[in-house]
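On to chain A.
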Amino acid sequence: MLDLVPLFVLIPLGAAFACLLVKKRAPAVAPWLSLVSVVALLGLAIAGVVQGTSGAAIAGGWSLETHLGTSFLPGIVLVFDGLSAMFLLLVAVVSTAVLLFGLRYMDTYDGRPLYYALLSLLIAGMNGAVLAGDLFNLYVFIEIASIASYALVAFGTGGREIEAAFKYLMLGAVASSSILLGIAVLYASTGLLNMADLGAAIAAGQVSEATLLAVATLFLAGLGLKAAMMPFHAWLPDAHPSAPAPISAMLSGLLIKTLGIYALVRVLYVVIGMDGVLGGSLQTLLLVLGCLSMVGGVLLALGQTDLKRLLAYSSISQMGFVLVALGTNTWLGVAAGIYHALNHALFKSALFLSAGSLERLTGTRDITEMGGIARVAPATTLGTVGASLSIAGVPPFNGFWSKLLILIALFSAGLPVVGAIAAATAVLTLVTFVKVQHKALFGALPERLKDIKDVPASMSLPVVALALLCLLGGLLWPLGLQDIVGDAAASVRTDAKTNLAPEQYRTMVHSEGRQP
Partner candidate 1 sequence: MTKALSAFVFCLLVWFAVTWSFDLAGIAVGVVLAAVIAYSLRDVELEEVPLLLMPHRLFWALAYIPVLFLYVVRANVDVAWRVLHPALPIRPGIVKARTSLKTPGARVLLANSITLTPGTLSVDVDGDMLYVHRIYVPEDDPDGATERSLERFEGFLRRIFE
Partner candidate 2 sequence: MIMYALAAVLFGVGLYGLLVKRHLLKKVLGLLILEHAVNLFLVEVGYIEGGTPPIRIEGADAAAFVSNAVDPVPQALVLTSIVIGLGLAMLMVALTLRIYERYGSLDANRMSELKG
């Protein structure tokens, strides 16, 4: 299994270029190429999660003998552990749904092979970022995914799309530069890039506190922007709604998590170390920014009538939940945060896809102009309601469990104020989505929408499937899913003081015979 880990990047990358190759001569092949690649990824990811393998794969392995007598293996270290496996599975699941949805939805766009190529590139970048074992490869894969997403936001080539893409690109590029600068500073002070080695060096106090503070600031700013943390959120409400619906689902559902949350977890917990000299201030910072994102996001979402914009603001709010959960610095908090990120990926992509369906059905994104869709489009409504209940935190769904866990984590970590804010935000989220349901799906059907038919099955099925996964995630949580998520969280954080997770990570990476 570990030998096959590079395939997670290789398959979508190959699909991307194969799509470009058939662009002119056989454009109809492109969707199937991407679909096959995504299904293959899904199989690999399921195999990975089921087998529960973890370890480091080294791409390259060109054994070098240095002239000082030591031999070492240069090469790209790909780390496959519980957390990576979780995110790989998530990427595969959501991409499959998105691709299926796009088969019919993208009919109205030109240059479809290009869309599939960019989408595959995006998947390759996200998978790579999740697997990368050293900081620089993390940066490279973040950039690959980002550049593909800039191009995808502009895919509609309308004025609005291009403006949003330009704004997104500008801010995203500054964030990337900030990440690279952080990597450069770390390299300057340690001469290392591998995350495990860096974590060991920092834990041993090789980096001065001032340097570490600068590095942490640079990473927080860069990755925070990618995760749409509140003071750096300005691009998201423009970029996500401007993209075609499947891409919005991809961006809001996956991109901000793999590039933002996942990278933040790895960098903060494994490299910089939440128990180290900066632990306390990082924790405070995460909590404050998280609260800001939670409250600000949901308040801005409440005022929106544009459905996709509303969903985009709500994404910011939900990212706030994840951030405060990570800010607790406990195993429970991390587990809850990761679980919420996974859940959010499922229900937010379902919601964005259904927003695409609704837009296709009604010709508008304004929820005040919709109404009574439930009567004419039952399948779409079913999926939308399921996903909405989940994001609102209604009991049997997965959103309920993750929000509950976050609250428990916050209260048990002695942060009742943050807990109260989170609870209030959860209530406001419920209000927001009740409003959406009320205005868009139920109520009186406007005269002009009397004759519409529900979207084709290839568009409603992915939404329903994702909503079903939300329900399943909630039902399975007490029955075993909690162990898998708990294991994933344990790859970066455990509560047992004797066996700290970052050290396990280091042991795992170093056990491959690799000398730093």
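Just so we're on the same page, contacts are C-beta pairs under 8 Å (C-beta built on N, C-alpha and C of every residue); 3 or more make two chains touch, one makes a residue touch a chain; residues count from 1.
How were these candidates chosen? In short, all candidates are chains of the complex that A comes from, given by their letters.
Only a predicted model underlies this, so the values are computations on that prediction, with no experimental measurement involved.
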For chain A, as assembled in this complex, the candidate in touch from 1 or 2: 2
For the chain A and candidate 2 complex, residues of the former touching the latter: 66-68, 136, 139-140, 143, 147, 150-151, 154, 157, 159-160, 162-167, 169-170, 173-174, 176-177, 180-181, 183-184, 187-188, 191, 193, 238
